[in-house]
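Heads up, one of the protein chains got dropped from this complex, but the rest are sitting where they should.
Note that the chains take the letters A and B in the order they are written out, and that residue 1 is the start of every chain.
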Amino acid sequence: MEFLHLDIIDIALLIFVILCGTFVGMFAGSLPGIGAMVAIVILLPLTYNMEPLFAILLLLATYQAAEYGGSISSITLGIPGTPAATATLMDGTPLARSNSPGKALAYSLTASTMGGVFGAVILTTLAAPMASFALQLSAPEFALIGLLGLAGVGALSSQDITKSLISVVLGLMAATIGMDDFTGALRFTEGFNGLIDGLNIIAVITGVFAISEILTMINKNLNKKRNVDREGKKVRLSLPEMTKTAKPMGIGSITGTIMGIIPGIGPGASSWFAYAIAKKSSKHKEQFGKGSPEGIAAPEAANNASVGGALLPLLTLGIPGSAATAVILGAFVIHGIQPGPEVITNEPALTYGIFVGFFLTTVAMFITGKILTPWFARVLTIPASILVPVILMLSIIGVYTAQSSYFDVWVALILGLCAFFLIKLRFSIPSFVLAFILGPIIESNVRRSLIMSDGSYLIFVTRPYSLVILLMITALILITIITKLNRNKQETTSNSSGISS
Amino acid sequence: MKKHCLIIYMAVLLLIISGCSEQTSGREEEYPEKAIEIILPFPAGGNYDGAARTLTKYAEQYLPNEQSFALINKTGGANTAGVTEVFHADPDGYTLGFVQTSAITAEPHYGHVSYNHDSFQPIMKVLQVDGYMFVNDDAPWESFDDWLDYVKKNPGDFKVSAVPGAVPLLETIQAEAGIDFDIVPFDGFAEATTALLGGHVDATVGTVPGMKTHLDDGNVRPLFSSTGRDIKGDIPTLKEKGVEIEDNKMVGLIAPKGLPEEKADILDEVFKKALDDPDLQKEFEQLGYEAVYADAKEFQEQITSTFQTDEKILKTAGLIE
C-alpha cells in the first residue's frame, strides 16, 4: 500500500491533524445549531495549504466527530445538537436524568464508534457496487421510502393512537409551509418572508424538544439537588451491557449506511428509521422512551454510519450525499482531485490513505470521547436552577445561528410553548418531527415521479426497487393489523373468561 | 475563595479585551478601522460560499490598516433575507453583500421584498456564471439542432431536471422556441444531477462550477448555454440559435445605497487587486468559476437590464401578471 511510504513524522502529523479535527467537530456538534456543516466550513480555509490527504482527513474527522457531538447535548441538556441527534434524545435524556449520564454517553459513544467503523468497512469494501445501486434509485423510490418511514411512526406513538396520528398530520402540514418548488406558489406563509423557505428544521426541533423540555423542568422543583452517584458518572460499559446493545447497533449501522448512500434522505430521517426498527424488533419495547440503552444505540450508530455512507457516492460518483459532504467535495476540487469512478485507479495512494485515515477518525473519536465524556456527564449534577437558563440561552443562540434570523427564534419559542401543553395531552412530538422531516420527501417525490411517468401511477410498481419497497410497506401494515387483531382477540377472550368466572 | 478568583480573572480578561479594541480604534482614522462584514445570502458551504471565501482571503492582503472581513451567512427567503439585511444596513462601508443578482433582478417582481433593482450601491461584478443544459455523454443528441429536432418531433417526451430557480427560464425557452418538454424540479443541484446520471431524466440545467467533477470525468456534456455573452469553446448559445432569450447569472459585491464615494473606491481597488491575483485566478479555475470584472456603473447597468429580462421571463412562465 502506498500509504506506507509516509515517514514517521508524517504519520505523527496525520494523527495530530485527525485529533484536531475530532476535537473541533465534537465541540461544534455539541453546540446546538452548529453542526458538522459549520465546523467543516470553518476549518476549510485551513486546509488550502495542506497536503490533499491531510486536508481531506481533517475534514472527515471533523464530520465524524460532529455527528457524535450532536448526541452530547441531546443527552446531557435535552437539546438536539443536530437534526441527526434528535432520535437519541428519546432515550438518552431519560437515561441521563435517571442518574446514569455517564452510561448514556457511553452507549452513545460506543454505538457511534461502531456505526462509524461499519460505515468505513462498507466504504472500503463495497464502494463501487453500492454506488451504482444508489444511482438506480430516484423519485419513485424516495417517495416510497418516505411512506415506509411514516408507516413506522407507529413505533414512536404515545398511548393515544388517534392523537399520535393527529401529530403526524400536523407535522406533514407544517412541512408544506413555504414556497412550492414545483410552481413557485407561496403556501401558508401568511405574509411572513421568514416562511418562504419553510419552517427551519433547527427552529422546529429546538422548539418542540428543547424549549418544551425547559418549561417542563421549570414546572418541577428547580432547586432540588440531583444525586448522581459515582456509579452514574462512570463511562465504562460492561460486557453484558455491550452485548445487550449489539443488535440495535447493527440495525443502526446498516440503516445509517444505506440511508447515507442515498442522496436526499439525510441523517435526520435515517436515525429515526433506525430507532423505529430497533424498537419494533426489540424484546423490551416497553423500555423505549424511558431510557432504553437500545434506543440510544440504534440512532447513534445510524448517524455515524451515515458518514461513511455519504462518502461513498462522493468518492465514487462525485455526488455529495449530504450538505456536509458537498463542502468536502469542494475541498477535493480545490486540491485538484476529481472524485468519480476513476479516482480509485488514478489516485490509489490518496484513496487508500483516505480509507485508512477514515478508520483512524473513528478511533480518534472514541478516544477523545472517552476522555471528554466524564466532564460532559458532570453537567447533569448542576442544579436545574442554573442549568435551565444556560439551556434556554443555548437554544436561542443555536436557533438564531442556523440562519441568523430572529424570526426563527420566535418560531422555536411558539412551537415550544405549544409542544409543552400538547405533550401533557399525550400528543406525540416525535411523530410530529418525523412527519415534518418526511413530508417534503414524500410530497415532492410523488409529484416528481408523476412528471417522470407522464402522469401514470404505474411508475411505482413497474420499477423493481420501488416494487420491493411497496411490498415492504404492505407487509408492515398487514403485520401491524394482524398483531392488533390477535391482541384484541386475546383481550376479548380473557375478558369474557373473566366475566364467566 | 475560588469564586472570588474567578471574578477577578474575568474582570482582568474583560479589561484586556476592551483595551485591545480601544487601541485599534484610536490608532487609525482611515477606513477601514474595524472588520468589514460581508453578508452571504446563501448557506455556509452552499452556492457561492467557496468563491466568497476565496475572494476575501486574497482581498484581505490588500485591505488597508491590516483589517479583515467577517463573512456572515444569512440565509432564508429564497436568498432575499440576506439581501434585505444589506438593504437595511448603514451605508458606512462596514456591511457589504456578496450576492447572486437573481435575488435583486428576479425576486422584486414577486412583490414580497422591500428593495428594488436600483436600491443598492453596487461595488463590482465578480463572477459571471453561465447556465448550460447538460446531457449524459452517451445521449443520442450530438448537437443543439439534433436536440431541437427530437423535442419538436416528440413533444412532452424529453425530461429536464432543474432547481426551482431555473424553472421559469425553462418555461420561457419552451414558449420562445415553440417546443414542449417536461420540467422535473429538484430541491438541490446535487439531486438534479444524480437524476441525470442515473438516467431518470434526459438532461439537467446547471452551471460549470456545479458540474465540474462530472465534466472532467467526461460523464456529461453541455448541449447549449442560455447566457447572453459570447462564451469560449464551440458550445452554442440560445441567442446564436435564434431563440431570443438571455439569462445572465452574475455574482457581485453590493453595499447599501449612500456609501461614500471614497470608501467605494477603496473597496473597488482592494477587490480588483484580488481578482487580478494569478493565485486567485488559479483557485477560481479549480472551482470552475470565471472571474468577470465589471465596475460599479457597468454592473448596475447589467443588473437593470437583467431585471427587465427577468420580468419578461417570469411573465412568460405565468408567475407574475
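Everything that follows uses one rule, which is that contacts are C-beta pairs under 8 Å (C-beta built on N, C-alpha and C of every residue); 3 or more make two chains touch, one makes a residue touch a chain.
As a convention for this text, contacts and distances are computed from a predicted model.
Chosen from "FAD/NAD(P)-binding oxidoreductase", "Methionine biosynthesis protein MetW", "Tripartite tricarboxylate transporter TctB family protein" or "Glutamine amidotransferase-like protein GlxB", the protein name that UniProt gives for the omitted chain reads "Tripartite tricarboxylate transporter TctB family protein".
The chain that is not drawn here is touched, among residues A:L135, A:V343, A:I396 or A:L415, by A:I396.
Only one residue in the set B:E33, B:E171 or B:D268 touches the chain that does not appear here, and it is B:E171.
Here the missing chain is touched by one residue of A:I40, A:M130 or A:L170, and it is A:L170. Of the listed positions A:I15, A:M50 or A:V388, the one in contact with the omitted chain in the full complex is A:V388. Where chain B meets the missing chain, the touching residues are 3, 6-7, 10, 13-14, 37, 70-72, 171, 182-183, 317-318. Touch with the hidden chain on the side of chain A covers residues 31, 34, 38, 42, 160, 162-163, 165-166, 169-170, 172-173, 176, 180, 182-183, 185, 187-188, 214-215, 218-220, 222-223, 384-386, 388-390, 392-393, 396-397, 400-401, 404, 406, 409-410, 413, 417, 421-422, 424-425, 427, 443, 446-448, 450-451, 453-455.
Going forward, only the chains that are shown with their structure count from here on.
Chain A and chain B have CA centres that are 31 Å apart. Interface residues of chain B, counted against chain A in their complex, comprise 43-46, 49-50, 53, 57, 72-78, 80-81, 84-85, 112-113, 156, 159, 164, 167-168, 182-188, 190-191, 193-195, 197-201, 212-214, 216-217, 219, 283, 286-288, 319.
Put simply, chain A touches chain B in their complex at residues 37-38, 40-41, 44-45, 48, 135-139, 179, 181-182, 184, 186, 193-194, 196-197, 200, 263-264, 313, 317-320, 323-324, 326-327, 329-330, 332-334, 336, 338-342, 403-405, 407, 440, 444, 448, 451-452, 454.
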